[in-house]
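Here's the structure we're looking at; comments come further down.
Apart from one protein chain that is not included, each protein chain of the complex appears where it belongs.
By written order: A, B and C. Residues from 1 in each chain.
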Amino acid sequence: MWTLIKHRIFQLILVVWGVGTLTFVLMRNLPGDMAYRIAASRYGQDSVDSAAAEIVRQELGLDASWWQSYAHWLTDLVQFNLGKSLVSGLPVIDTVQHQLGHSVLLAFTGVLFASLIAIAIGVLSAFRQGALDHGFLWLSTLLRSMPVFVIGLMLILIFAVAWPILPVAGFGTWQHLVLPTLALALSLAAVSNRVVRNNTLKVIRAPFYQFAAIKGLSPTQTFIQHGIRNISVPVIAFIGIQLVTVIEGIVMIESLFSWPGIGHGLAHAIFARDIPVIQGCALMMGILFVLLNTCVDLLCHWIDPRGAQS
Amino acid sequence: MILQLKINQKVGVGLLLGLLLVASSIVQLSPYHIADQDLSGRLLAPSAEHWLGTDHFGRDMLTRIASAIQLSFVLSFFCVLTSATLGVSLGVITAWKGGRMALGMDVIVNILLALPGLVLVLLFAAIVPGSLLVLYLAITLTQWVEYFRVSRAITNTIINSPARQLSQMMGFGPWYQFRRHIWPELTHSILTLASFGGANAILTMASLGFVYVGIQPPLAELGLMSVELFPYYAQAPWILVQPLIAIATLVFGFHLLAGNKHDGAH
Amino acid sequence: MTALIKVHDLTIHYQGKCLVNKVSFSVQQGRPLTILGQTGSGKTLVAKAIMGLLPSVLEASGTVEVFGKPVMAQSRSPLWGKSITMLPQEPWHSLDPLMVNYQQVSEVYESVKGEDGEAAFNHAIDDLTHLGLKGSALKRPTELSGGMAQRLAIASATAGGANLLIADEPTKGLDSSRRDDIIQLLQRSAQGGSLLTITHDIDVAQQLGGDILVIKDGEMIEAGSAESVLTNPQAEYTKALIYAAPQYWQIEKLRKTERKAILSVTDLTIGRGKDALASGLNLTCHTGEIIGVVGDSGCGKSTFGDTLLGLLPPLKGEIKPLLANTKSHQWLKLFQDPPSSLSAHVTLQTLLNDLVKLHKLDTQKIAPLMEKLNLPESILQRSAKDVSGGELQRFSILRALLLEPVFLFADEPTSRLDPFIAKEITELLIALAREQGCALLIVSHDPALIDKCCDTVIRLDQQKHKSVA
Partner (left out) sequence: MTELSYAAIRRRKTRIKAALTGGVSLILCLMFVLFSQATNKNQNRSNTLAISGSWEFTSLEPSKQGYIYTRMNILETLLNVDAKGAMIPGLAQAWQSSADEKTWTLTLQPNVLFQDGSPLNATAVVSALRIAQGKHGVLKKAPIDEIRVKNSQQVEIVLSQPHTVLPALLAHYSTAILAPSAYNKEGTVTSLIGSGAYLLETFEPPHKLSVKANPTYWGIKPSIEYAQYLTGHRAESRILQAKSGEADIVYTLDAAMLEQLSTADNVEVHSDAIPRTLLLKLNATHPFLAAVEARQALSLAINRPTIAKQVLHVSEAASDQIFASSMGAWYLDQPQEDYNLEKAANLLAGLGWQKDAQGWLVRDGERFHLTLTTYADRPELTTVATALQAQWKQLGVDLKVDITNSSMIPSGHADNSLEVALIARNLGVIADPVSLIANEYTHGGGDWGAMNWHNKEVDQALERLTTQSNSEQAQRDAKLVATAIYQEKPVISIANYQQHNAVNTRVKGYQFDPFLRDYFINKMELVDHVDAH
């Protein structure tokens, strides 16, 4: 177990360095003059002009050679200082903490709800083969093929306009979180419920499951004692991957529900060539990715120490 | 290596080819061009001269949907093809060679996975603005990791299987071993991944369109069209539904192609 | 004595093909019954019919009564675990891979007998101690050897209080030394109830005693008490079944024709990874010589073969090939489980054509070889998964011999097959190896088989390195 953690810490350092450098290199050779881009985001459309770009150029020393700014970035990184945003001047930590915090919160509740829905539907359709199972299969395929903002819109029309019990958009109270989470959960559950169903089928048809019945256990006892644990390993591994990759995938939900997520923030940062913010976000998401991955692997390893789940 | 297609796989292939055929024939025969606007005839309901009605510029939806299906199908197929070949070949080689290469690949895969997919795609979109091909290439870069992971896991189990060992002892080369032992095991999972890879590519295009990236009028692409028509869901819901149905049919076709029902997702 | 199980005219069809035809018997209390027959003769289906586990796709007729009550197919019967239980073939698969060993037994006490946590735990630990499994109570089934897993399976099956036990091939794949204590354990567990055992192993039938029923292709051939059936069998098939056991084989030894040495092994230590399994091995193989390696499972028999073939690096000592121009594909291996050694996605014909195309062999040699291996032409059109284990092994031999091998390592070639087929294949293998002047290394855990057919024998008992049995 400890070797896994040691390996993962080494991987963390590597990922942090890799992600930071990759974003730095990619950002440096983007076309278009960085000074103008930053000026546009700073001063707004109506007053961005060559004078504004000039001010930005002096202030940020954009003409410095790239390896100078790379060394500068590296020294900052070592002292855990992510630097200041070129556009707003606020420390990157605040923007990342605010936006990434909200994204992680939405992703976490979204995946949580998605897993609950998926497990319920998956197990149900595994036990009740036939019409119900087919119905869920085609419903999931349909939901998967629909852009998530269509699902979001339908939820808004139902729960916020026709029957106004929830706010349409914005953030702050828990009511604001309900609709975006439901939209995200539906689109994720459409994928994960098939995974749950397949694994449940595999376990139910396994010889040890029948042997448990022969030992005299009742169907429910068999499912609780043997079913849950064997199903959980592949399902947890899948949900872990889903949680990690969903964070940046929810840009549609964030913009529809005006949720201050990282997806949208990143898009603006890239348009504005705000390198420190992009590097800060990418680093944080990289670290988050490695931590989440390690937790999922540890959990899977704890349940199934055969190591087959590496 | 004959790929015996079961009935529903045949139906899937038929559906996809049919869709493509109908789409290309419409584009040829249709009197309208995807950019011909008639601003006075905006958001018309399906009628005799516009079978699927007109969009917010009065452009004929039937022609646009047909050309969008063509473009999206070709691009998502190209995207799935590149990500699958890249992912599978690297996955198999890493599993086969193991050792230092596996470690190296692990590092690269982790960095690519840790980097948010959206950032990668947006950076690529910014590096070469305005080319849809580069956008799809970027989407491929975020998708190949799935294929890599699945194919490496499966190849790991087959590498030390007696069958492969025996073939090696009998003097068969690595390509034969791959074709005879590894590829048949991979086909099903890869097809399942591919079936949703295409749709994910189109949906990623839609999420890009949501942050105003990749839009180049008068181009018709299913993902971007669903974004452009989204504001008119109240006035003309039948317009927004069309690209969604097109995407759903593509996914439905790919899904059937992926094979039998008993395990839908990977 | 009351009859615990009564089976009358049981017939099972699958898509028109008759698998079991009018089988009738009854199992008396305290008197075990053994059903003898080859794999694929419908024995397991009979056991499943008694338990009510017959898959719905099979059409079954005739009556089956357990403790006087009729058994419906596919229905969960309240008797399971409490009065009747069944031991499936593969012990590893029938134990939940993720559940700690002691829990496999204590969960039965808790949920079936309703004992509280602590009592069930102690009860389970006592059972495990009796079976010598106390040391691995906290481990998981995958960390147990075949014998230990079987014992754990028996303990957990009978924990519910059932004393009417149905054992399906309980000793399959086990070493002979493990086999005897499994049989005693089965007898002890069936005290007060009865035991129905299904096997193709004559020794097991002999030790169990009671009555014997011989089945061939779903037909009842002979029935009677163990002594009468085994000492003077009536039916031809029963005789062949009895005399198929290795101790009755007669294979003439090698005549002293001139032989060339092809491989010399001096002071060899073998092992996988770091831990050495056996050392101080010296051997010279000659063309046409049959070498036997015997020992319990885990003593390094297959490792020895793999090291000779060059698949594994020797830890110490060296292996010198003496024959000059042998090509690498002339050093081949025959696997224990034939289906896993052949790709099942294509027909056998394609596999053969691949080989011919690769080495440009002349196709005339195939027909006579197939004849010798009595392989019908028709099986070539089928793929590996639709062909029996015996035929597949013979096909593997065909493919190997086509390459005129110099050295052939057969890793327990017949342990998964029935005695009949095992005898036939072993004789064929030895005859053809001698004929082609190929050195044959046979590995087996059955000393009788090795002594009967090998010129030189290497005994790899656990001298120095005690690996987990």
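As a convention for this text, a contact is a pair of C-beta atoms (placed from the backbone, for glycine too) under 8 Å apart; a residue touches a chain by one contact, two chains touch by 3 or more.
Computed from a prediction, not measured in an experiment: that's the story for all the values here.
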Going by the whole complex, the chain not shown touches A, B, C
Given that one chain is not shown, which residue among B:Gly104, B:Gly173 or B:Pro231 touches it? B:Pro231
Among A:Ala114, A:Ile156 or A:Ile262, which one is in touch with the chain left out? A:Ile156
Just name the one of B:Leu17, B:Ala35 or B:Val128 that touches the chain not displayed here. B:Ala35
Please pick, from A:Val48, A:Val96 or A:Leu288, the residue that touches the omitted chain in the full complex. A:Val48
Pick out the residues on chain C that sit against the missing chain. 117-118, 121-122, 125, 134, 137-138
Spell out the interface residues on chain A facing the chain that's missing from view. 32-33, 36-37, 39-53, 55, 85, 87-90, 95, 98, 101, 105, 108-109, 153, 156-157, 160-161, 164, 167-174, 254-258, 260, 264-265, 268, 271-272
Touching residues on chain B - with respect to the absent chain: 35-37, 39-40, 42, 56-58, 129-130, 210, 212, 215-218, 230-235
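The rule is short, and it goes like this: only the chains that are shown with their structure count from here on.
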Line, ring, star, complete or other: which one describes how these chains touch? complete
Which two chains meet at the most C-beta pairs? A-B
Taking each chain's centre as its mean C-alpha position, how far apart are chain A and chain C in Å? 50
Once you find the CA centre of chain A and the CA centre of chain B, what distance in Å lies between them? 21
At what distance in angstrom does the C-alpha mean of chain C lie from that of chain B? 48
Would you tell me which residues of chain A are touching chain C in their complex? 206-208, 210-219, 221, 225-226, 229-230, 233, 303-306
Touching chain A in the complex: which residues of chain B? 106-107, 110-111, 113-119, 122-123, 126-127, 129, 196, 199, 203, 206-207, 210-211, 213, 223, 226-227, 230, 233, 240, 244, 247-248, 250-252, 255, 261-266
In their complex, what parts of chain A are in touch with chain B? 11, 14-15, 18-19, 22-23, 26-27, 29-32, 134, 137, 140-142, 144-150, 153, 191-192, 194-195, 197-198, 201, 244-245, 247-249, 251-252, 255-256, 262-264, 266-267, 270-271, 278, 281-282, 285-286, 289-290
